[in-house]
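A single protein chain has been omitted from the complex, and every remaining protein chain is retained in its original position.
Chains: A, B and C, in written order; residue numbering restarts at 1 for each.
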Amino acid sequence: MLKRRTLVAAAGAALGCLAAFPVAAQEVVKVGLILPMTGPFASTGRQVSAGAKTFIQTHGDTVAGKKIELIIRDDAGVADQTRRIAQELVVNDGAKVLAGFGLTPLAMSVAPVATQAKVPAIVMAAGTASITKASPFITRTSGTLPQYSLPVGTWAAQNGIKNVVTLVSDYGPGIDAEKWFTKEFKAKGGEVTEAVRVPLQNPDFAPFLQRVRDAKPDAVFVFLPSGVGSLFMKQFSERGLADAGIKLIATGDVTDDDILNSMGKPSIGTITGHFYATAHDSPENKAYVEAFKKANDNMRPNFMSVGGYDGMALIYAALEKTKGDASGPAFMEAVKGLSWTSPRGPVSIDPETRDIIQNIYMREVKEVNGELQNVEFQTFEALKDPEKAEAK
Amino acid sequence: MSAVQQETTVTANPTADAESRATRLMKRRSRVRFYEIVIWLAAIAAYFVLPSKMLILTEIAILALFAVSLDLVLGFAGIVSLGHTAFFGFGAYIAGLLALHFIAEPVIGLIVAGILSGVLGLLTSFLILRGSDLTRLMTTLGIGLMMAELANQMAWLTGGADGLSGFSLNPVLGLFEFDLFGKTGYLYCLAVLFIGTMIMRRIAFSPFGLSLKAIKGNPMRAAMIAVPARKRIVTAYTIAAVFAGMAGALLAQTTSFVSPDVLAFHRSADVLLVLVIGGTGYLYGGIFGAVLFTLVKDWLSVVTPQYWMFYIGLILVVLVLIGRDRLARWIEYLPERFSKSKEEGR
Amino acid sequence: MSDIVLETRNLKRYFGAFLATNDVSLKVERGARHALIGPNGAGKTTLINLLTGVLPPSEGQVFLEGEDITSMASFRRVKRGLTRTFQINQLFSEFTPLETVALAIAEREGVGHNLWRSIAGYGKVVDEAATLLARFGLASVMAERTVILPYGKQRLLEIALAFASKPRVLLLDEPAAGVPEDERHEVLSIVSDLPADVTVLLIEHDMDLVFSFANRISVLVAGALFTEGTVAEISADPRVKAVYLGENA
Partner (left out) sequence: MLTILFDGVAYGMLLFILACGLTVTLGLMNFINLAHGAFAMAGGYVTVIMMNRYGISFYWCLPAAFLVSALIGLVLERTLYQWLYQAPHLDQVLFSIGIVFMAIAATDYFMGGQQQLINLPPELSGRMDVFGVGVGRYRLFTIVVCALLAVALQFILSKTRFGSRLRAAVDDRRVAMGLGINVPLVFALTFAFGSGLAGLGGAMGAEILGLDPNFPLKFMIYFLIVVSVGGTSTVSGPFLAALLLGIADVAGKYYVPAIGPFVIYALMIVMLIVRPNGLFARGGR
């Protein structure tokens, strides 16, 4: 019975003020960037948006005669928020291109909107392989789990590692990583003695590490989302698995450049496979890292930021190819087969699957003039996403 | 002469006059209030006045149905629940799975989701019959978390942490296609909200509804006038589960996607906040609360994207400190005085 | 020989170490006007709580018309005709008297579980409620919120509610307690013109109320049945006076 009279008045007024928002549309291509700026995945949002902004700063905001306007919106990592914001950006704000998507469910929730509204959606972070199958208007500039788990399997088999225990987070990307590492490693003669799965909401790794230690493998292959990886690293060394002779190999998410320094000594020597490291030596990367640090008070760009950077690069390249025509089908046609040199190295978009083809580097964590870096030592050239290649 | 005799002589033939007046009084209690008409008209007007805001209006309608269903349990029967989203999420997954594997007709999906959520409510209702408020809070919280964990584990069925997608809905009743602007979605949700609220309104003013309020008001006295409390609470909890399941189904159908987030704890906390804002025990609290909560949250998330949670927390703390009942009592005196004068006037 | 309608056998109830009801075996005949008296703290209200299922007994049994209702839920006992009033008013503060009584009648008539038709639609129930309220002089306040009614009126509503369930056995727990002087005998007159076949167990301190109303009296001291007898026997019994004055309790 709470303030019934005032409630009616307040609700009426509130609904009224909604009508006040103007809708503007002129010779501008609006790019809607939907990212988790708050909540547990806020670091992803921060990195990707910084990467995208760095691209615009270094390449100007006009391409093929069209002005690019970036609208950044926060979905707090909640799927139906992402969906609603995407629909509003397309319907109300006239966004021509959607981008961002920090997690797989966020990308999946926007697939129906992309298809129905014929608006391209560029995935800049989410890693599960099946996303690009969800809609013909989805492309990706980050990478897929199978894409950078497979080479770790190859490397392990080639470097005398006989048996491995896999330890992954029990959710979509984790299962992908486990499946493709095991498939490749077995194909190359290796043997996976045990597959441990860690609940997503996991406060303590003790029991799982103990299981790994008891299995006494040559190495443990790990996939964990970046935030949790640092906690795992500490407990890995504290439990003495390193000095029990068990090598730690993982995907690049675990030694995420964003928090590598704060992991400290335990992370040294970890072998990971990923498509980008801040320490990657190429002229494009040096320029990118320098511009990024200048614009973001010395924050170190990680693989998420390069996903944002290349996402913008893809938009600019596609618009140039279509001479500024940002309509969905034309844009997607232009995207297929696009290739350019990214800070991470040469990349291209696979015409059939619209997913990214890129080099995957094997790297080791070393201390380089006072800072911990992922130093690359081996490259697997232009790898496609194996999941879709196999499904064809 | 004692007051009793005096009383009877004044109303000479007590049976005839008192009866008609009594029935009139009882009918007056359940008459359509002014604010009810206003809110439904506003909702329909919003369709025309705010074409660009269909999506947020749909979100309000879904949250309102979910809040009104909780009010049936919290406002009427006095059962505290921190896990009402278990039914919301369950309904969402059922609707999604139905559309994906069986029939993509929304209305059938909605009804089946409601029924199955009702069954889940029935099965878990015996858990809330025992113990105090604290135990009920804990048990419902436990059920909610268990459902969330189940959804994540059964990835083969529910898509796990990546969510359930890849299904699209046929037009509602074969006529209204789900359009991108969310127009059909809004009208569909509004219709379901209207029907649901009307059904719950009838239940509220039925003997059953009155007995629920009696159980909440004074359990011992309710038992002393032969109200079978446990049976009534189980029925109310099941009905609430049906409507919560339907609200979940609406979300799944209008976004053609079910994320694991439908079972997240924050939804149960949000819906409690909605009822605190809107007030409990008169059903419309859920609707008013949903409108204000969603708009405040949306406005805050635009103004301070990083820290809107702080202000939501602040609102909650301030509301509780002011004391929901003190606010409610202040409101009740206003219409009371207003209505009393009207009655004497006749 | 009038049969026994309400009976207890060696009823006991502990509160921790304290024995509130001490091996009570009480027999109440049909149609009796049975009074239960005793000093404060003798365990009268505890006994009533045991009879009406508000409290489960530690030991012993309770029989209603020969049926063992020891562990039966309160609402089922009311359905079988055993109801009570409370010493301290137990009412629904937000309800109006009309709603309260109407609900009691609806439950009695077995329509309480109906969740479709509005309660206003049950003309017969509402009318019966209005008549009953009029009989208790509550017609003028039947639409007010119970919480704002004067104490005397609330007390009358408490008794009206018990009547609404049409009990065969009515337990009155100090019905006149707290009722202002001028309305006191009003309560008495209503209680006394209860139909003959209704058995009444009256718990009361007011001796002239007891002696003018009851035809049989049991005296409860320290949780145990001290003595039983007709009005004449008990009023003449010196020990009862002593117990009240506390000489040799």
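Points to keep in mind about this one:
Operating definition for what follows: a residue touches a chain if its C-beta (ideal position, glycine included) is under 8 Å from a C-beta of that chain, and two chains touch if they have at least 3 such contacts.
Just so it is clear, the model here is predicted, and its values are computed rather than measured.
The absent chain, not drawn in this view, touches the displayed chains A, B throughout the complex. Of the candidate positions B:M26, B:L72, B:A151 or B:L272, contact with the unshown chain belongs to B:L272.
Checked against the full complex, the one of B:L127, B:L157 or B:I199 touching the unshown chain is B:L127. Summarising the interface, chain A meets the missing chain with residues 38-40, 42-43, 196-199, 201, 203-204, 206-208, 210-211, 213, 227-228, 230-231, 234-235, 238-240, 258-259, 262-264.
Where chain B meets the chain that is not shown, the touching residues are 74, 80, 82, 127, 130-135, 137-139, 141-143, 145-146, 149, 153, 265, 269, 272-273, 276, 306-310, 312-317, 319-321, 323-324.
In this text, only the chains that are shown with their structure count from here on.
Spacing of chain B relative to chain C, judged by their CA centroids, is 39 angstrom. Across the assembly, chain C contributes no residue that touches 2 or more other chains.
Residue positions of chain A with contacts to 2 or more other chains are absent.
Across the complex, chain C is touched by residues 2-4, 7-8, 11, 14-15, 18-19, 21-23, 25-27, 29-30, 202-203, 205-211, 213-214, 217-218, 220-229, 231-232, 235, 239, 343 of chain B. On chain B, the positions that touch chain A within their shared complex are 33, 35, 38-39, 42, 46, 49-50, 52-53, 55-56, 59, 152-153, 155, 160-163, 165-166, 168, 180-182, 251, 255-257, 259-261, 277-279, 281-282, 284-285, 288, 291-292, 295, 301, 305-309, 324, 327-328, 330-332, 334-335. By the touch criterion given at the top, residues 52-54, 73-76, 78-79, 83-84, 86, 90-96, 98-100, 102-104, 106-108, 111-120, 122-123, 126-127, 129-131, 133-137, 139-140, 142-143, 161, 164-165, 182-183, 185-186, 189-190 of chain C touch chain B in their complex.
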